[in-house]
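Missing here: one protein chain of the complex. Every other protein chain is in place.
What follows is subunit A.
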């Protein structure tokens, strides 16, 4: 046993000798300098989302919020729960903690209405972001930052309809999500032949095989619309396997997708700029508290849809590597 262990250790050490392709040591990811120290403005903002832990999209929202907190000197309390009643509870506990402002996603307006109301009754300004564009005002939220999902879907649909696409496949990776359904409905409104498919977004091999099966079953599919970046990467695999000629567009952006746009395997991405959603929600609360500002003038402020394609990818690619786009 002992000689074997020793041999194994030697092997590991030998293999551990430096090799290329890993983290680049010379690159320093320094945050933008300057600005106030955290908490120096004296305001505390609670930031409540319905993030499912581990989603790259929400990671960007949060990064934006944290940067804004740093820039404005706001102390940020981030919390999240995908379950609607628990999210309402998180808002309620922010109210109880007497924070100065609350930024929250309004993905399930009915479930959150009570908690948002108790915030406004307590005189705490509430800003909506990401979801709830149609309901934020009646809930009593002051401002809204986000993308209009069905508008985003429609814009995507119009763009591919212009290329003569007849039968796109819209891939829903989360069962029963209102905003994903709204995107697909938007695509369908521009291209009536749109078909939806449901995949298990938590398992890349399942996403790949399901799409592969679908592409083999229906050769008339000429376009795939992925609703997040990882699904788009899986779709590239599935297309190769099924030798499908369908083109591919996706919602959301990350470094890998940016590279795929550059090499042409993804036609374009619709970016709703999650970083901006987080950044603006915190900044707007800061300005409201400090200066009484009302950004958007009573109307929602749209953070998307912003098209990322071969025309502007060179400019945007570096930002995706810094996790800000």
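Everything that follows uses one rule, which is that contacts are C-beta pairs under 8 Å (C-beta built on N, C-alpha and C of every residue); 3 or more make two chains touch, one makes a residue touch a chain; residues count from 1.
Here, contacts and distances are computed from a predicted model.
Chemist: Leaving aside the chains on screen, match the unshown one to its UniProt name from "Dihydroorotase", "Xylose transport system permease protein XylH", "Indolepyruvate ferredoxin oxidoreductase" or "Heat shock protein, Hsp 20 family".
Modeler: Checked against "Dihydroorotase", "Xylose transport system permease protein XylH", "Indolepyruvate ferredoxin oxidoreductase" or "Heat shock protein, Hsp 20 family": the hidden chain maps to "Xylose transport system permease protein XylH".
Chemist: Looking at the full complex, which residue from A:213, A:287, A:301 or A:317 touches the chain that isn't shown here?
Modeler: For the chain that is not drawn, the touching residue is A:213.
Chemist: With the missing chain put back, one of A:230, A:250, A:277 or A:306 would touch it. Which one?
Modeler: Once the missing chain is taken into account, the touching residue is A:230.
Chemist: Write the list of subunit A residues that the hidden chain touches.
Modeler: Touching the chain left out of view, subunit A contributes residues 8, 11-12, 15-23, 25, 29, 52-56, 59, 175, 197-200, 202-206, 209-210, 212-214, 216-218, 230, 233-234, 237, 241, 243, 254-256, 323.
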